[in-house]
Every structure is written in C-alpha cells, then in structure tokens.
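Everything below concerns the one structure shown next.
Every protein chain but one is kept in place in this view of the complex.
Chain lettering (A, B and C) follows the sequence in which the chains are written, and residue indices restart at 1 in each chain.
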Amino acid sequence: MTTLEANPVTQTTNEVLLEADGLKKHFPVTKGLLVSKVTGWIKAVDGVSFQVRAGETLGIVGESGCGKSTTAKMLLMLEEPTEGTIRYQGQEIRDANSEQRRAYRSSVQAVFQDPWSSLNPRMRVRDLIAEPMVINLNLSRREMQDRVAKLLNDVGLSSYHANLYPHEFSGGQRQRLAIARALSVEPRVIVLDEPVSALDVSIRAQIMNLLMDLQNEYNVSYLLIAHHLATVRYMCDWVAVMYLGQIVEYGPTKELFDNASHPYTRALMNAALPSHPDIEQEEMILTGEVPSPLNPPEGCRFHPRCPFVMERCSRDIPEVTELAPGHIVSCHLY
Amino acid sequence: MTTSTTENTAPVVLEVDGLKTYFETRWGTVKAVDGVSFNLRRGETLGIVGESGSGKSVTMLSLMRLIPEPPGRIVDGQILLEGQDLVQMNDKEMSEIRGSQIALIIQDPMTSLNPVFSIGNQVGEAIKIHQDIPKRTVVQQVLNVLRKVNIPAAETRVRDYPHQMSGGMRQRVVGAIGISCEPIVLIADEPTTSLDVTIQAQYLKLLKELQEASNIGLIFITHDFGIVAKMCDRVAVMYAGRIVEMGDVRDIFNHPSHPYTEALLASVPKLEEDVDRLYSIEGQPPTLHDLPTGCPFAPRCQYVMDKCLETYPLQFDVTDSHYAACWRLE
Amino acid sequence: MAADATLVVQQPAVPARIARKLWQFRRWPLIPMFFLVLFVFTGIFAPLIAPHDPERGGLRDRNLPPAWEEGGSSEFLLGTDHLGRDMLSRVIFGARISLAVAGVTLGVGMVIGVASGLIAGWYGGWLDEFLMRIVDIKLAIPTILLALVLVLALGQSFLIIVAILAIAVWPRFARNVRGEVLQLKTMDFVALAKVAGASTPRILFIHIFPGVINTLIVLATLEVGIVILLESTLSFLGAGVPPPTPAWGSMVSDGRDRLAVAWWISTMPGLAIMLVVLSMNLFGDWLRDRLDPRLRQLN
Partner (left out) sequence: MQRYLLRRILLAMVTLLAVSLIIFVMSRAAGDPRHVYLDDYSTQEDWDRLTATLGLDKPYYQQYGIFLGSALRGDFGQSIKEGRPSMEVIVERIPATLQLGLAAFAFSVIVGVPLGILSAVKRGSFLDMAGKVVALVGQSAPVFWLGLMLVFLFAVRWNDWFGDSLVPPYGRQEISSIILPAVTLGWFYAAANLRLLRSAMLNVLDSEYVKLARAKGVSNNIVIWKHSLRNALIPVLTFAGITLGSLVTGSLVVETVFAWPGLGQLAIQALAGNDYPLLQAVVIVFTLMYVAAALSVDIMYAYIDPRIRYS
C-alpha cells in the first residue's frame, strides 16, 4: 500500500564508502608428489560488484560455499583478490601506499561468527579491546583506559569487566566484547560475518538490536554476511544474493523481499522456515546440491537446479537486468 | 480460533511421566531434566523447543536410555512405550527396543557416522540386529531404505564410506538408519542445524513424507520455532529442565501464555514482514547447577511478580490441550 | 557486596583454613614433585652432599653391600662397587650428569624445535614441506643407531652426546608446535589481529606463541624422561659420557656381570633412573591434564 515510501532513490544519496568491482578469487588446485602442478581453479568468488554506503547495511546472503565469506576476507585484506578492485572512498586499495593501507585497516573492522574463537583466550579483555588502538592510534594509557571503559558501557557491559579473561564470559557477552573491539578505532565499516548464528535464540535479538543501536551512535556502515534471510531482512538496507561465487540478485531490502525475482532467491525464501504455522509456502524445493566451484556449470550457474530452466540457460551467461531502481537480477527470465 | 480439534484420536504410543534425569558433577547435582511429562500419539509430530541447557537433549537421551551412567541417572519417572516402561528395562531388553521401536536421528552428520564402515554396513546393522532375515534380504532392505530417503544411485553408494558423501547425503543416511526398522517413535535431535537452507528444506520434506507414509510418532528436538511452525502438531517449550508451556502448535503461536514463549517468539526476525524492533530477552539462560528458587525465568521476565521469586509456578490450563507454568495464569 | 561482607564475618578458624589450603593440594602429584626437586637439588649440589669421592675407592672396600644388609657398613649407605667406590656418592654425581645432559639437550632441542615449528606452521608452503620431511626422516632413523655411528666416528664427549640427543628431541617439538600453530592460525582472533593491522612478529609473539606454551611445557616434561633414558642407554652401551665420570647407565653396566655377588651395583643407579623418569612422567601427566587435555593423544 505504501510502495512510494520505500523508494530506494532516496537512499542512494548516501555516500558510497566501500565498493567492490568485479572481484574474483580463484584458489589453485594442485597435484603432484614433489613439484606441485596446478590442475584447476576453485572459483570461490567470480566477479562480484557491490557498494557499501555510509551509515547503511548491506547484506550478502547465500548458502555455504557461495563465496560470501571469501568476499568478506578480501575486503578485510585477509585474501588478495585474483582480479577486480576494492575502492575505499574512491581510492583503490591495491595501489594504496602503506600509510593509506594503515588508514584502511583502521577504517574497516570485523566481527566474526564464533565468539569462542574470536577472542584470544590468553589476553585480558582490556588488552583485547585496546589492541586495534595500540596498533593504529597514538593514545596515552589514560586515554586508552577511558576509551575501553566507554566501549564496554556502549556494548552493555561494565568497566570492571576489563580485567577479566574471555573464558569468564558467555557466548553473547563475548560477542559484545568482539563488537567493542571492532568499534575501538572508530571504523567507518564493520564486516559482520554471521554475527549471531552461533548464539542462543534468546540472545540473538539482543545482539542484533545492539548492532543497530551502535550503527546510529557511531554512524558506521555494516556489511552483513548471513545465511538466514529473516536476519538480513531485519538488519539490512541492501541485499545481495550470492550463488556459486556470483551475485544473482541485488537490491534494496524491501524491494528485493517483496519482488524476489531470481529463481534462486525465490527458492531460498521458500526454503526458509515460516514464522507461523499458518503461513502457506510455495512448494519450490530445489533438487540436488550446490555444484562444486571447481567446475561450475556453463551458462547460468544455477541452471542445473533451476525449476524454470530454458535451453539457452545452459549456454549463455545471463545479462544483468535492472527491474526497479537499484534492483538488479541476472537471469534469462528477465 | 477453531484449532486443535480434529485429529488427536490416534492411540498414544509414548507416555512420559514425571521424568527426572540428574547428573552428579563437581558442582553438585545438576537437574538436567526435572519432572517432564508429555505424550505422543501415532502419526503425530511433537516439537520440543529450548535453548542450550534447557534439558531438551537430555530428555532425548533419557528416552533412548542413552544417558551416560555415571554421572547421569534417571532418578524418577516413567517412559511408557506402548505400555512398557523403558526406565525399568535392563540393558539387553533396551537394546532390543532401541533402533527397532524407538529410533534416533542425531544432530551432526559429520560425526554421527562411523568413518571406518561403509554406508551399507551401517544402515544394514540395525536391520541385522532386529530382524532375523537372510543376508540377501538385508541387502535388499538396505537398498529400499536408501531409496526411501532419496539417495541417488543407492546400489553404488552402499559401498561408499561416510567421508565420500556430502553433509546433506550423510544426514539422509542417518535418517535411513532411523527408519530402517520401521520404529513406532522416531526422535530427531536438531537434524538440520548444520545443513544449508535449501538442503534443510529437502530434508524436512523428506521427514514429513516418511512420517506420513509409516505413521510414525515423531519427536522433533529443536531451538528454532520456524521448524516447529513448519513441522509440528504440538509443542513443548523447555526452560531450565522443565516444560514451561505445552500445547497445539497454533495455540502456542497465537496465544503464547508463558512469558518465555512469548518473548522467544517476539525476538525472532520474520521473513514475511518488516519488524521495526525485535523484542530482546535480557540476561542469559540460567546455568543448571545454580538455579534460583522459584521460577527460573523470573530474572529475565518482564512480568515478574514477588511470588515468582519464591515458588515454582504450577501448571495452569489455558485450553484443554494447552497449559503453561506461570503464576500470571493463576 | 553483601555476599563479600558475610564471607569476611564468617572467616573460618585458623586450623580449618590451613586444612582447606592443604585440601587444595590433594590432587597435586606431591611425591613425584618431591623426587624431582631432590633430583635437581642433588644434581646441582652434588659435591656438597656426596659423602665420598665418587671416582676414588679403596680396594679393601670392594663390593660392600648396602648398610641394611648383612656385612654392610653405615659409612657406605648404598654399599660400594667392584672398585670400592661409594655407591651413594656415585648415584648423587650421576644425577649431575643426567641433569646436565637433560637440561642442555632440552634447551637446545626446544629452541630448534620451536623455531622450526613456528616457521613451518606459520609460513607453510615449501618451507613447511621441507622442514616436515626432515622431521619425518629424523623420526625414521633410530636414534641409538645414529648415536653409535657418530660416537664411533667422532669420539665420545659430553658435547657430542648432547648434540646427538638434541638432534633426537627437536623433531617432536617441531612437529607438535607446528600442529598447534596450524590450528591457532585458523582461529578467528588471528584473522582479527590481521584486520586490526598487527604485524607478523606481533601476531607470532602475542597471539600464537602464548598459545603454544602449554604444549611446550607438557612436552618438555615428557621429553625429559625420554632424554634421561636415552642418555643412560648410551652410557650403558659404552657410548655415553666417557668414564670414569659416574653416569647412571654405565654404573648399571658395571654391575651387569656381578648380579650374583653384588646386585646393588646395577640396582641402585637403575632405581635412580626409574624414579626420576617415573616422577617426570607422573608430573607431566598431571600437567597435561591441567594445562592441555587435548594432548592426551600424545605420547
């Protein structure tokens, strides 16, 4: 009834902070006893483009092996892209000098899925949270302490927690610590890789709400990696759906959820669990499993599992079509 | 609301009454399951929902009599499977029942199959144990069961080993083991948590079909209300070792009567609509060795009253088939 | 706060407090720890403790039995050997050799092992492949055989023995440290340190190395036993620290043909070896259970 309200055009006025353009990551497959020989390439990420805008959240959804985590790793400079560019505020980071790289490092932080492995068990909370500041900022001890105390308060913990070790915290609290650490250098972008999926159900909402509150307070953008569609709908302004290393559909959240167009997106939404027993779901269960990214199918990568497959799908790579402002899909149906 | 009226006439196959399973630990007695009662009818799906530490998995292990003893022990209660009390059975009698009348699908497909035996061997084992039939028939049955769970090319895959299969396929094999002897009751312990969304959908559909085909009583252990909405007829919500609310699935979703159920339902984001802000339950799930007196949910409850802190609430009926343990219903 | 206050009020009486303190130690391996401390102490202060010169004896006092046996003398508590040397003093000085060899060997082996394990685990690739193949080869060559060849070719000396044993111990350290590093490397906190811009040395020394220390301590205690056994075996075979320095292994060898006449010559030093190694193993097991239960598989 209020389609005009969600007009994505109003949102596009926000400045583009971080941009990926044609990003690819191919891992070599080697064989051989003594001298290893490359026999193939796993195309984990194969030409992905998206934009993260200031103060907004972009969600990347997909099943395991679709390349969403590898994409995140490239943005975090944990993996070197095989091809394509990453631009931060218009500056290409591949060409950046060491000073600019350092600036990038402290502008883009991360929170990972597993709260048990993302905090060094041998460091006190104080040192854990301060580590990014120690490396990147030139602060006095006093300033550092004050900042840690403030961060702890901001994420809903108390300053006396600073002296404890991670094992004294529960999963949800650890995730709060990880968030505090990520915020410590006041980054512009935080990559959230499945930040709530390892937590108990009753804790998830706490963390999601906390993240949204902090977004306003710190004016930070999020890149949210998730497999749970409802989480993405709740938290994101923009959504990209990935399948086998490629983005198959991309658009503003409401538009995309209301008018899901790519067969894969629709299959994902139908496969997702309903929030009420009376909700009738379209019967559209995909057969088979995700093919190996080592030898992805020709043409459209989704065609072997697609219910609407046409002859040309196995031959031609689909073009990108813009269905509505900002809502693009790559499928021969459109 | 004209729900929960029609079915429910099928015979009760499993009746659990006042089940208590305690563990002796260094920190004292942990009452992992503390007085749980429910029943299950033929062809019905019962969901047991809870977070980690709620006692749902210990309930499942107790039903199978697979509690490691020591430190665990079923201290009280009855588990009547078609009238026979499983709690009173000795090991040998229990072995005969396990796998043939009451079967289990466990959570992690990566670790629940023995890496050194072939798929066919592992599926056929239960058949060999429980049915006195010649070897050739066993092989035939294994193939049948594998086809039932939609394993493509079952004839060749029986010789495969678990590491040669994907997670989804392995979980199908675990499912095949579960139904191989056509049990009366099948317990599925979070069988899809480690599967991808589309694979999960396939698996749930398969389970539903299998259940309907052989009219199995299915107990679904999960932490996810989405699965309950999709699969279950009735739900039991567990918190700190007890059932805090139980009823028909629609009753629970439409009229959650325990504040915990209500809060949980409100804290889950929805795929179908925009939610401005989720309700968030403050605090942590309690640790079982250090439970407060009174209602264990009281410290996190938005409606907490003085009485809640003093006495554990009684069960109050909301409808004939729906009750909750909360003083607000008094 | 309130809880704290009540605790202060209800301070238990002094004996109860002591009892509680002692109760905390009930799972400590006190007996093994006592023997280990004794071993280290006698090793360091051997000249002050030993009642006699371990290398000089009188032929008049040959093959005297221990003090509690018939014919024994309270002057020689553990009896004397075939050359009339005091067994007790020799056992005490033997501790010195074992301690020195074990200490130096372990130090050297550990440094080499840790360094190569860290490098192999962290950098991976051909460097890892190369180092691990060396480890494999080393583990595939029986140490004692190698030692015999080296001793025969290069001669016997403390330095050569230590070198041989260090070669024997480093691969185990390298392999375990590498395994640990490989595991730590995949931990999210390492990735997050990189995200925060931490340099490689910072990650290695602040995030990785502390995670390896527990394994190292446990491994070291278990290796001490192995080194002492190896050293005594070499000296038993006549390829150890050259005589007349009293090494436990060669002392056992001295008494080999005299079991019927003077059983104590072999028994006493052997008992000393077993006590030390046993204590070390028990202590190591306890440490492992406390620090790093995952190491159960390790032997």
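Keep in mind that, in the parts below, contacts are C-beta pairs under 8 Å (C-beta built on N, C-alpha and C of every residue); 3 or more make two chains touch, one makes a residue touch a chain.
Please read all numbers here as calculations on a predicted model, not as lab measurements.
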Worksheet item: Out of C:L77, C:A100, C:A115 or C:L229, which is the one that touches the chain we can't see?
Response: C:L229
Response to the item:
Which of B:T25, B:S52, B:N114 or B:T287 touches the missing chain? It is B:N114
Worksheet item: Quick one: which of C:R27, C:R56 or C:R256 touches the chain that's been left out?
Response: C:R256
Fill in: Residues belonging to subunit B that touch the chain removed from view
64, 66, 91-92, 95-100, 103-104, 106-108, 111-118, 125-126, 129-130, 161, 163-164, 174, 177
Worksheet, complete the sentence: Logged for subunit C, residues touching the omitted partner chain are 133, 136-137, 139-146, 148-154, 225, 229, 232-233, 236-239, 249, 252-253, 255-256, 259-260, 263, 266-267, 270, 273-274, 277-278, 281-282, 296-297, 299
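The definition used in the following text is that only the chains that are shown with their structure count from here on.
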Worksheet item: By label order, what chains touch subunit A and subunit C together?
Response: none
Discussion item. Counting only Cα atoms for the centres, state how far subunit A is from subunit B in Å.
Written reply: 33
Worksheet entry | subunit B residues counted as touching two or more neighbouring chains | none
Discussion item. Could you list, by residue number, the parts of subunit C that touch subunit A in their complex?
Written reply: 187-189, 191-198, 202, 206-207, 210-211
Item to complete: Under the touch definition given earlier, write down the residues of subunit B that touch subunit A in their complex.
Response: 51-52, 166, 168-169, 196-202, 205, 223-230, 249-250, 253, 263-264, 267-272, 274-275, 277-282, 284-285, 300
Discussion item. Give the list of subunit A residues in touch with subunit B in this complex.
Written reply: 63-64, 170, 172-173, 200-206, 208-209, 212, 227-231, 233-235, 254, 257, 267-279, 285-287, 289-290
